[in-house]
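Shown here: the complex without one of its protein chains, the others still in place.
Order of writing sets the chain letters: A, B, C, D, E and F. Residues in each chain are counted from 1.
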Amino acid sequence: MMGGNDQQAYDRGTSLFSPDGRIYQVEYAREAVSRGAPSVGIRTAEGVVFVAMSRASSTLMEAESIEKLHKLDDHLGTASAGHVADARQLIDLARRQSQGNRLRYGEPVGVETLTKFVTDHIQENTQRGGTRPYGAALLIGGIDNGEPRLFAADPSGTPNEWKATVIGGGRQEIQGHLEEEWTDDLSLAAGIELGLAALAAHEDEFEPDDVAVATITEEDGYRTVPGDEVAESFEAAGIGDDEDADADDDE
Amino acid sequence: MMGGNDQQAYDRGTSLFSPDGRIYQVEYAREAVSRGAPSVGIRTAEGVVFVAMSRASSTLMEAESIEKLHKLDDHLGTASAGHVADARQLIDLARRQSQGNRLRYGEPVGVETLTKFVTDHIQENTQRGGTRPYGAALLIGGIDNGEPRLFAADPSGTPNEWKATVIGGGRQEIQGHLEEEWTDDLSLAAGIELGLAALAAHEDEFEPDDVAVATITEEDGYRTVPGDEVAESFEAAGIGDDEDADADDDE
Amino acid sequence: MMGGNDQQAYDRGTSLFSPDGRIYQVEYAREAVSRGAPSVGIRTAEGVVFVAMSRASSTLMEAESIEKLHKLDDHLGTASAGHVADARQLIDLARRQSQGNRLRYGEPVGVETLTKFVTDHIQENTQRGGTRPYGAALLIGGIDNGEPRLFAADPSGTPNEWKATVIGGGRQEIQGHLEEEWTDDLSLAAGIELGLAALAAHEDEFEPDDVAVATITEEDGYRTVPGDEVAESFEAAGIGDDEDADADDDE
Amino acid sequence: MMGGNDQQAYDRGTSLFSPDGRIYQVEYAREAVSRGAPSVGIRTAEGVVFVAMSRASSTLMEAESIEKLHKLDDHLGTASAGHVADARQLIDLARRQSQGNRLRYGEPVGVETLTKFVTDHIQENTQRGGTRPYGAALLIGGIDNGEPRLFAADPSGTPNEWKATVIGGGRQEIQGHLEEEWTDDLSLAAGIELGLAALAAHEDEFEPDDVAVATITEEDGYRTVPGDEVAESFEAAGIGDDEDADADDDE
Amino acid sequence: MMGGNDQQAYDRGTSLFSPDGRIYQVEYAREAVSRGAPSVGIRTAEGVVFVAMSRASSTLMEAESIEKLHKLDDHLGTASAGHVADARQLIDLARRQSQGNRLRYGEPVGVETLTKFVTDHIQENTQRGGTRPYGAALLIGGIDNGEPRLFAADPSGTPNEWKATVIGGGRQEIQGHLEEEWTDDLSLAAGIELGLAALAAHEDEFEPDDVAVATITEEDGYRTVPGDEVAESFEAAGIGDDEDADADDDE
Amino acid sequence: MMGGNDQQAYDRGTSLFSPDGRIYQVEYAREAVSRGAPSVGIRTAEGVVFVAMSRASSTLMEAESIEKLHKLDDHLGTASAGHVADARQLIDLARRQSQGNRLRYGEPVGVETLTKFVTDHIQENTQRGGTRPYGAALLIGGIDNGEPRLFAADPSGTPNEWKATVIGGGRQEIQGHLEEEWTDDLSLAAGIELGLAALAAHEDEFEPDDVAVATITEEDGYRTVPGDEVAESFEAAGIGDDEDADADDDE
Partner (left out) sequence: MMGGNDQQAYDRGTSLFSPDGRIYQVEYAREAVSRGAPSVGIRTAEGVVFVAMSRASSTLMEAESIEKLHKLDDHLGTASAGHVADARQLIDLARRQSQGNRLRYGEPVGVETLTKFVTDHIQENTQRGGTRPYGAALLIGGIDNGEPRLFAADPSGTPNEWKATVIGGGRQEIQGHLEEEWTDDLSLAAGIELGLAALAAHEDEFEPDDVAVATITEEDGYRTVPGDEVAESFEAAGIGDDEDADADDDE
């Protein structure tokens, strides 16, 4: 993408600035994230919703094994996008930190605290030599003192808090859809439907089996939404209709 | 394969991203796997089946020494493909971890747990400097609480669970054959025949002596299928017939 | 920017001099800072004022999470500009040092002492191999023995004390505005207005929500100025008027 | 040999993959082995036979000092080919491991176990940075529980078991001769003759003094065959006859 | 400056010789020093005088924060030139060593001893890998057993003792002026005037506020000369007169 | 010498193979040895003889300080050729090992054992990164259980036992002379004469003062042959005659 011959000098070393003040390896790692399937996170009045596209590349692959959504603690979860093996390392890091916090202090780690722990680690991989950045991004969501919170961690190691966002491919269309449709009084069910609709803004056709959905609420904690409920939300969101497909034809 | 001049800048350093977000060394390691002979793994109703092409390069080489299939524990085994010396390191790692688990906890390691332990190690070799990725892939199969499970670990360090899959050369034809023929009610014998037939979809001619077969079941644990039984399955699968060879002529 | 072919030899290695005695990686890191939104620091007779442009890239991003201003101790704070993840590391360093000083000596660290601790760390990253410079700058302000003091730390690791200054983009116009308008008898309120007006000298249009303001005074310590007060100062400073926009048209 | 311009990018770093999945440094190390004189290993019904070409480059060099065959334990020996100083390191490693096993467990190390210990070490030198692969190959032979066994270790670190094989130069002709003539009921004497004849398939003219021969049997353990016995076998094998030389003229 | 294409090979590695026996990184570091404002040191009969050009780049920068002159001990001080952040590291090193000496031995470190401690450290950065040379030079002056002494430390790590010298930009004119005008019976006041006049030989126009002056004498130890006294010396030296400016026109 | 453009890729890294299986740095180190003056070693029936060319480059240099021959133990010595400073390191290594052996075991180290200790160290410098090979070769000779033995250690780290050999420049002519004239019943005196004559086969004119001679015998141990005895042998060998010079003219 960024093209040109002069950048070659800068992108060979892991952690060097280019003359215009960019760190190409970090931008290329962001590109690795955009090559992945999208994962949406939505903060609703009732809790956090994760909706991740996780379509298997073969009918013989176990869909669950694609693993885009993970529980980290009772009221804490994460969604990933990008280079799968890299994402797994970050998720493991987050999980070990969550468990360690519970063991040491007898209470769950805060959503923001955990996010910043992870992004500190990501940043270090963009500055020190002998390693490449992580080609993965995470959404980290949970309930802090009764309040749902949602953060994103990108390959530069920047943490940001969101009402709703997406990581992975199709970011422009999906984030656009979220910005148009998100309201702060969404029910959890409406959040799931919004997540599915947002994915549909980018992806022409997909089945309920192609997505994984999880919710985190005060009452139920981290909950993987079963396939039949996803199918119902799917229908409620009206995805798969011709209109939707037509809309995408214009892209 | 991936061609072009610009990629030279990225594939020299072990663990750098290219502008389009790829890690070439990992893709080249995948290429090393495709240069190897294929190993098929199939989950049947009765257990896991491994069928590996392991033809000796000389009539004086001991066929067993090619070693594509290995027992890791009573109900746990692995099949490999790719750079042989690299595969051996991963197999040793898996075996040491299996034995260590049994020693520490008095019980076998879970199939998924073991796979992720191995893929974590593989991933680290794609990110830290001073080393190259492993040019090998593994299938890891076994019985967990009575259920047969089958995972694959690729050179990027991504673990995936499969109903049936193949690692190594000829992936397109073999996986295609598996997708068409696999059903979830396969008997163990049918699984072996399916594995042989899948290999035949890629390889024009081969003898029973050219393959190694192993099964893992609740009752019998890891079992190397002896040559005469393989020959019977061979016949049952109808491999070596003219029809098969003709079909391959179209490739 | 600095253009030319010959510099390629020097900017690949992190910490080498060019024939004209420059360290390009440091200059590129400065460029990374100029790519960021500006943060203004002003020393007034009553205390230190920070005014930072922190406009969210999406309406769904939580504005607070952009985090340009941070409290370090009761009477000590910092404002950042540049590569966000890098800035976070420096802020953490400053915070840990502030807290450590309080724990060890029971009293707050001096503003100058803290600044020099941070710049020593920054400098080391410009001289030793295996790392790149920090692509971020900090303003550090506070009350030392009743006196307001304001320092800036740039990517070369040079600490300087200022009456009023800016880090980040638009430095020429904003510093120019500060030099013309700053007087040593500014009230805190006048300082906030000056900060907003200085930002307006560079940025055509922005809303009260697009800036973060904090003050540090003997009486109130570090205080985040709430949105409604910012809006009042905004109005008092007369920003958003047509005249201002016109003035910027000439750029 | 492998020619072409593009490979330059890959063979500079010790342990990188080329786009087609090869590790050039390993292939070049194999080339270093082919530059060496050949060493043949043959498993007979009575034991293992090593026949190594070891012609001194000067009449004043002590032939024994060329050292291609080494005793490792009572019933364990090795033959080497390739870069002499590298081979010596591997032989020392094998010898130390053999002696260590005997000291620790009071019994000889298994032929296969020892081979794999050596190949693990060889493989590590093909993957980690800061070193080159070993430019040498080994044959390791011995008696395990009364059974003669013969393994080869190549520069990639792959262990293989053989009935009869050759390492070093002239592999194509020598291995071809072995494949044609080897039978599983060879006497030890016939094995020595076969080894000499196999070398003769590659080398037009050589004297009994130009080869070193050793045997490993249950009764006699590792035994260096004295020059006069070699000369007898030489005659028995009919080497040096015109017919042989003629056959080689066709090469 | 040193121009040419061939030098590229040598100036990339920190610490290599060029074919003509030069270490380019050291010469480039010297260039970094010449890019800085000049600092003059003068040994007078009464003590050592430092006169440093330290003009702030903005009217809002606190002049003291430019910090070219530093007290190291009661009768010991230093003046710097060049890359500011680098100079600060050397000054800290000198200060810690001075303080450490006092703590350990209860007496001040010798001027020569301290200088050589600093230059040893500088030299090491020109020989070992993984770091660049310091882009700064120091003057170190003080009273040793009642005698004023003045040393300079350059980026190669060479210590030299001087009657009067300059580090930083404009060296040729300033040192020339010193060589013409210095006598060994200068009073302290005359030394200050000579320092100001020497700077004026290079710099057309500057104000008393643009320079920092310090003296070290047996009676008063290290003393920062206050602005009003500097202004008096300024007048006494007759700087700012038309004649001076004219003289410089000829350059 | 070895010429060509393609080799550049391989000879920059210390320890890489070229496509034809060579390690250029080792071959260049051998070239460094050939640039040195020759040292001859001869095993006679009575003991080992060393004859080394050691002509001083200036009449003011102390001839002994050129030091080509060294005593290592009572019955053990060494002769060197090549890069002098490198040779000194190897000689020190050999001497420390000899002395250590005597201290630990109360007896002299074996000639072969010592040689292999040295060559192991040499080999390591050809395989691990971060160092270059040694540009020196050694002859190591001594009396083992009454038997004279002579070994050579080259820059690849290969040890070989010799009846008579030469290291350093003019190898072809000198070794040729030795091969023609050496017999296994040489007296010590005849050995010295042979050594001188062999050197004369390469070097047109040289004086007794230009060579150093040492012998190692059971009775006398290591003995530096004094100048007058060398002169006698010189005469006995008939060196300096016109015939000899003529013979060399043909080269």
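Please note the rule applied: a residue touches a chain if its C-beta (ideal position, glycine included) is under 8 Å from a C-beta of that chain, and two chains touch if they have at least 3 such contacts.
A quick note: this is a predicted structure, and the numbers were derived from the prediction, not measured.
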Review point. For the chain left off this view, which of E:123, E:215 or E:233 is in contact with it?
Key: E:123
Review point. Contacts of chain F with the missing chain: which residues?
Key: 1-2, 7-8, 11-12, 14, 24-25, 28-35, 58-62, 64-66, 83-86, 88-89, 92, 125, 129-135
Check your understanding: Which residue numbers on chain E touch the omitted chain?
Key -> 9-10, 12-13, 15-23, 116, 119-120, 122-124, 126-130, 151, 156-165, 175, 178-179, 182
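Heads up, the rule we're going with is that only the chains that are shown with their structure count from here on.
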Exercise for review: Using mean C-alpha positions as chain centres, tell me how far chain A is from chain D in Å, no decimals.
Suggested key: 56
**Study point:** Touching two or more other chains - residues of chain E
**Key:** none
